[in-house]
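Of the protein chains in this complex, one is absent; all others appear in place.
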Amino acid sequence: MRLVKKLLFRVLFYFASVLLGLFFVLPLLWLFVTPFRSDPSLAVRLPANPTLQNFIKVVNNAYAMRAFANSAIQALGSTFLVVMLAALAAYALSRVDLPGKGIIVYILILFSSVVTGIAAMVPLFFLLLQLGLIDTHLGIVLAFSGGFLPTGIFLMKDFVDSVSLTYEESAVVSGASKVQIFKDIILPLIGPGMVVVAVFTFAQIWSNFLLPFILLRSNSKMPVSVAIYTFTNEIGMPKIGLISAYSLLYVVPIISLYIFTNRRYGFKFYGGIKG
Amino acid sequence: MISKKTAFFFLLPALVLIFIFLIFPAFWTLYYSLTDYSLLGASTEFIGVQNFINLFTSARFWNATILSFEFVFFSAIIGQAGVGLLLAMLFHRKSGWLKKLVRNLAVASWLIPAVVVAYAWAAFLDKEYGLLNQIIGIFGFTGIDWLNEVPMGSIIIFNIWRGAAFSMLLFTSALKTIPPSHFETADVVGASLWDKIKDIVLPQLKTFIGSDLALITLWTFNLFTPFLLTGGGPGRQTEILPIYTYFKAFKYMEFGLGAAISAVILFINLTLALVYLNYLKAE
Partner (left out) sequence: METSVKFEDLTKEFEDVVAVDHLNLKIEKGEFFALLGPSGCGKTTTLRLIAGLEQPTEGKIFLNNEDVSSYPPKERDVAMVFQDYALYPHMTISENIGYPLKVRGVAKEDRQERIKEAAENLQIGELLDRRPSQLSGGQQQRVSVARALVHEPSVFLFDEPLSNLDARLRIEARTFLRHLQKELGITTIYVTHDQSEALALADRIAIMEAGQARQVDAAQKVYHEPADTFVANFVGSPPMNLLQCRVNMEGETPILETENNTISFTNLENRLQRLKERDELILGIRPEDMDLTLNVDQDEQLTGLVGEIYAVETLGAQVLFSVKIGNSMIRVREMSSEKVSQLAVGDDVSVEINEDRVLYYDAEDKALIN
């Protein structure tokens, strides 16, 4: 009786796992097979004659490549700004007894979850218009930085808090100067935290569609997320081969970052922090 | 190591950016929502709550609001949290390739950029060639045009697929906080699976479930991605609030009205965020 029950549970476990696995994998299959087909279509077919032709088309498409560069500029620029400023702010919040710092952190987290791209798109558009930053990389970078800094500061502060102050004090007593302490002690110790914040910020900005869709106008500045979307309408017919290959290339940095963080730090999970 | 003055200068650049690009826009939205600002009208006038009156008497607004609530309730609260909890419990204290594979697939669905998954799903749901209809065909059913015939159902399933990983990850780490001895004790007295869920998991995960629901509700409520699948159509059948806002502000250029919708969204967001932060404090 017990054995039967146990067996039943095992069968149920495998059945449920396989079903859920299928649920997650089926919609993605198309993405991974189509780019290698010589006759790309909306159907999922294993490539009869695997080809890299679609990728070559992407590489030869100036607009597509330009969009890659734009994505890189915007995502890397914002990430750099977020990581640097978040590290400075988090260090100050963690190490110095500032009046009302609990409130500051609370307000930052509150606003970063309340003011989403949707809720702020109208004023953000006009703000950049007034500042002359509409349709510029800088405008996008600043808008993203403002949005991601609170979470960056929050993550970074947690990290700095976990690094014991005695490392710095020990260096002070050893006779190190402020610059030496920063370079030799603080930076290496909080470096991993900065990497985590960087990966987290980069991945989200790289994928973001809404802000560039609203804040950019000219094709020459569009990141991949918007560029892919416009491929459909270019000649009335979607270029399936091109789109699928381009999509796959676009996904590569995200998947690599995931594998990298997973290997290096274990995919640390920060409850309640995304977008 | 640093003085209060230095600390202030460390904080300043971040706070300035956050203020200009995050906090200020929120208040500016509120201001715009009280004006008749648009690209058509020559001058911008202060019109009080007129936008809100127009909004609340507009059938299209109520259509969007109801759709948004449906979308949040079925895709996030029931779907993502349910599937996430199921996944977390299924693999709790298990190991092996199957667990790794399924979890990684779920996380991949969550991490891949929205535009890409939108394309993948458009192909998946295509009437003639889509994989879904092919599979249905094997079982002898005729496929349908999912995005046109059951548009709301399609984006709900899509969003469950898209976001279940977050709840799974949150519940997985939450389950780890329950001491294994609790399950062992339950096993000893011969509790059924449902008893375990009812008596151990749910009570101990209460705050985690609360946080999870508050967050996924907030995010789903603000999600623009369905636009990439259906563009709000057919007709207005999937015109949830974010898409409605976008149309009003950027297609019809009625910025004042767009801002009024944003203000409503801000208010709902604020409520949800306060609920969430309350749970954070409770933890």
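Think of it as A and B in the order they're written, each chain with its own count starting at 1.
Just so we're on the same page, a contact is a pair of C-beta atoms (placed from the backbone, for glycine too) under 8 Å apart; a residue touches a chain by one contact, two chains touch by 3 or more.
Since the model is a prediction, treat every value here as computed from it, not as a measurement.
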{"item": "Among the chains presented, those that the missing one touches", "value": "A"}
{"item": "Hidden-chain contact residue, picked from the options A:S38, A:S162, A:Q180 or A:N219", "value": "A:Q180"}
{"item": "Chain not shown: contacting residue from A:N49, A:Q130 or A:T166", "value": "A:T166"}
{"item": "Positions on chain A contacted by the hidden chain, ascending", "value": "164, 166-167, 169-177, 180, 184-185, 188-189"}
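FYI, only the chains that are shown with their structure count from here on.
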{"item": "Sites on chain A touched by chain B in the complex", "value": "13-14, 16-18, 20-21, 23-31, 34, 41-44, 81, 85-86, 88-89, 91-93, 95-98, 104, 106, 108-127, 142-143, 145-147, 149-150, 153, 165, 168-169, 172, 178, 181, 203, 206-207, 209-210, 214, 224-226, 228-229, 243-244, 247, 250-251, 254-255, 258, 267, 269, 271-272, 274-275"}
{"item": "Residues of chain B touching chain A in the complex", "value": "1-4, 6-8, 10-11, 13-15, 17-18, 20-26, 28-29, 32, 83, 86-87, 90-91, 94, 98-99, 101-102, 105-109, 111-117, 119-124, 126, 128-132, 134-135, 161, 166, 169-170, 172-173, 208, 211, 215, 218-219, 222, 224-225, 228, 241-242, 245-246, 249-250, 255, 258-259, 262, 265-266, 269-270, 272-274, 276-277, 280"}
